[in-house]
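Please read the structure below before turning to the comments.
Yeah, one chain of the complex is gone here, protein chain that is, but the others are all in their spots.
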Amino acid sequence: MTNIGLIISFLVIGVGLLWLFILALKGREVDRRIIFIFIGLAVSVPLLFRISFSEKATPIVRDVFYKIENLPEGSNILLSYDYGPSMAPEVEPMSNAFLRHALAKNHKVFIMCLWATGQSLIATAIDSIIKREFPEKINGVDYINIGFKAGGQGVLNVIITDFRKMYLTDVDGVNLDSVPIFKGIKSLKDMDLLISIGGGFPGVKEWILFAGAPGNIPTAGGSAAVAAPLLYPYYPKQMVGLLGGIKGAAEYESELKKVYPQFANMPTPGIAMMGPQTLAHLVVMAFIVIGNIAFFVNRRRKP
Amino acid sequence: MKKQVPLTITFIVGVVLILSVFFPPVETWGEDFSLFFDIIAVFAFFLGGGNLIRVHTERIAKKKKDWGFSIITILGFLIMLAAGLFKLWNPGDISADVAATGSLFQLLYDWMFNPLGATMYSLLAFYVASASYRAFRAKNRDATILLIAAFIILLGRTPLGMYATGWIPESFSVLQIPNLAIWVMTSPNLAGQRAIMIGIALGVVAMSLRLILGVERTYLGMDID
Amino acid sequence: MANSKRISAIILIIVIATFLLSWIIKAFNLEGSPNNTGLWFSIRDAFFITIAAFLTLAIFSFLYKDNPYYKFAEHLFVGISAAYWMCVGFWSTLIGNLVPNISSSLSTFFRVPYKGLHFTYFVPLILGIILLMRLSSKRGWISRWALAWIVGTTSGLNLIRYLRTDFISQVSNTFIPLLVDWKGVGPFFSHFSLSSTGQFAMTLSNWVIFIGVFCGLIYFFFSKEHKGIFGTASRVGIWVLMITFGASFGYTVMGRVSLLVGRLTYLFRDWLGLIS
Partner (left out) sequence: MKLKILSIFCSLLLGIVPLAIAQENADTASVDSTAVASPAPVSQLTAVDTDNDHGHSISLKWEPSPDDGAGLKSVIGYEVYRAESPGGPFVIRAALPSGASSHIDVGAKEKESGDYMADYTDYYYKVRAITADSLVYSDSDVFGPVQCYGQWFNTGRIPVLVFVIGFMCTTILLIQKAKSGAKLFVRRLAGIEAVDEAIGRATEMGKPILYVLGLGTAADIATIASYTILGRVAKKVAEYQTRLIVPCYDPITMTVAQETVKTAYADAGRPDDYNEDMVYFVTQSQFAYVAAVNGTMLRERPATNIYMGLFYAESLILAETGALAGSIQISGTDQIAQIPFFIVACDYTLIGEELYAASAYLGREPLLLGSLKAQDYAKAAFIVLAVIGFLTINFGIDWFKQLFYISN
């Protein structure tokens, strides 16, 4: 069913574009309603038939992936959920992918957030990902959620020298000194990689400026598309790599699927959301090309 | 009276607010004045509501073209107004949030106002495409530059960019489309934005000065004497 | 003419029938769902889900051409939106900010904490009332006083704000090093590479930013003819601006498509139940 629908819709879009292409060669202009139909199809077909495209990771994303991949098993990775529900559709795929990857690689995962709204999102992630997909992982041994502390970069200023000055217990009120995962962990400097996922303030930028750079700790980020251009200048010196917008998430997910066969069936919202995006972008580009062909044909015809 | 008083008010208020930035004792005036402006703006909403009723009753009375639809406007306006001002179906008392869950106001907002606005906004996806088709044409040098920059960014936002140029070795990686797209966004784009921003800042400053000095007075509905 | 009228009547009947049917089906669906909250709520929610879908489609129909369904949605939207902002402004600003500062009995009535009598708050109250005088055509001119006050406030605040953040701060932001990671002429050429993170690309970025801002500003010179070397710089300025516009346009396509995905998801999932 899915395949038939897919083939038919691709045929419609492909043949349609080809027909418009031929019309353009004859110098005919396209009515804008036809463009509207194509955009409508390009967005709704992938939604209805779940079409996705395999992404090829760009270097800036690959660098994050292989940073996690190449750390020895049991390394300490910190994930900070610096976002709220409104930003979640765009950046939650990133934090989920990071979480899956770090756990699959048997790293120790420390989860926290600088946004109060991140707290409930962490709880959801623990329930839906760790408890369901990694039932063998033990809270306090393989991962820990230390939750939210107010203060933004002030929190970072403190935990870069000592976690216990800010965090005495984890979210469940368990003393950090009695938690095995925190044995030998004093400050952020004991982390092998810091990852902040966000798009506002405080976010990736604050992690770089107040933790990564002063503590010389590798830092990576996941950011909403609007904030991403402001972060590129930190790569690669102060930032290991960056996932920018839903496209970055999709690239990471596809890399994860490629390297870990066990994730073949994992939900990949990033890749799924890139389906309509990619098709729509291709349609827009196709129309730019068609428009220019028509323009040049017409100009040659009537000089 | 009709001319000099308003000009004097503008001058005095403007100068006081400029000075308040430099003189800590009156520093908070700027904030107070902004709050006052918010309050005045609410009176403007009422002015707007009054105008809306006037415009549409007139259309109905004079049986102008499409006057039937004006009835819908007035009905929608009155129902929403009643729902909001009297807090209809609101589970709380008079001090409750006007948009509390379950209230008619919230239902109308969630199921009418919001879908209408979101759909109107989403029309942009279609218009972005038709505008690209119509306008991104290599008519002259400027248009060609515009077209190329847009095309690079569009390509960089799809997997196609990486597939087409991923083979380029690391030592030339700036030529890979996604990297090129990032570079365009962070260098020439930043430069252009900054130039426009500085220009606008100066335009605003000069315009404000003209207003304070009373040189520019069209906003009062009068010409320069 | 009569024919087209008949066709539009038939279309109208079909549309009404479709959405009525959708309402009924949806109500049954909701009533049968595990988390139903009573018959009245099922009917009510089904109505709102259906009307939202109808309004969504009515707006989309504008893409084909202007039509009565779009006109209906448009006029409804205008009406409820005007009342929406009035109500929000009334409760949040008038009751929330003004009343607690001018009247204790009104504060008690609306159950907001009274903050004491502040005479300064009579300024916006009076100006607001003056503004409403506009509705009377005879005394309309007095509303200019309120207007003059608003314009004075805006220009005073904006003059400083723009000068400070968009001008003076941008001056020092443009002080950037012309050579990034400079280790000498020899190493620069012997290790020359076009890597996106390499020294050459970074240095080039800074040059482009500096020259771009410079030429962009030249373009905005109004009192000098754009001729000769000045004209060349201004042409480069236009090119930089064109790159900016093209790039910004391309970058926003993704966000716009997301909005459409959101609306179509509503139609396919919440209304029709085609996808989960």
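Read from first to last, the chains carry the letters A, B and C; within each, the first residue is number 1.
Just so we're on the same page, a residue touches a chain if its C-beta (ideal position, glycine included) is under 8 Å from a C-beta of that chain, and two chains touch if they have at least 3 such contacts.
Treat the numbers as computed from the prediction; the structure is a model and nothing was measured.
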| item | value |
| --- | --- |
| Which displayed chains the unshown chain touches | A, B, C |
| Among C:N29, C:S92 or C:S248, residue touching the chain not depicted | C:S248 |
| Full-complex contact with the absent chain, from B:G68, B:G117 or B:G166 | B:G117 |
| Contact with the hidden chain (one of C:I25, C:I168 or C:L274) | C:I168 |
| Interface residues of subunit B (partner: the chain not displayed) | 18, 21-28, 37, 41, 44-45, 47-48, 51-52, 55, 65-66, 113, 116-117, 120-121, 123-124, 127-128, 130-132, 134-136, 146, 193, 196-200, 202-211, 215-216, 218-224 |
| Interface with the unshown chain - residue positions in subunit C | 59, 62, 65-66, 70-71, 73-74, 77-82, 84-85, 116, 131, 134, 140, 143, 147, 150-151, 153-155, 158-160, 163-164, 167-172, 174-179, 210, 213-214, 217-218, 220-226, 241, 244-246, 248-249, 252 |
| Residues of subunit A in contact with the chain not shown | 32, 151, 154, 157-158, 161-162, 164-166, 168, 177, 184, 186, 189-190, 216 |
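Everything below uses one rule, namely that only the chains that are shown with their structure count from here on.
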| item | value |
| --- | --- |
| Central chain (distance from its CA mean to the mean of all protein CA atoms) | C |
| Identity of the chain that, by mean CA position, is farthest from subunit A | B |
| Contact-richer chain pair (by C-beta pairs counted) among B-C and A-B | B-C |
| Between subunit A and subunit C, centroid-to-centroid distance (C-alpha), Å | 26 |
| Distance from the mean Cα position of subunit C to that of subunit B, given in whole angstrom | 5 |
| Between subunit B and subunit A, distance of the C-alpha-averaged centres to the nearest whole Å | 29 |
| Residues of subunit C engaged with two or more neighbouring chains | 63, 196-197, 251, 253-254, 257, 260 |
| Multi-partner residues of subunit B (at least 2 other chains) | 125-126, 128, 132, 147, 150-151, 154, 157, 170, 173, 176, 179, 182, 185-186, 189 |
| Residue ranges of subunit C in contact with subunit A within the complex | 63-64, 196-197, 251, 253-255, 257-258, 260-261, 264-265, 268, 274-275 |
| Contact footprint of subunit C on subunit A as seen in their complex | 33, 36, 39, 43-44, 47-48, 59, 225-226, 235-236, 245-247, 273, 276-277, 280-281, 284 |
| List of subunit A residues in touch with subunit B within their complex | 30, 32, 35-36, 38-40, 43, 53-60, 229, 232-233, 247, 274, 277-278, 280-285, 287-288, 290-292, 295-296 |
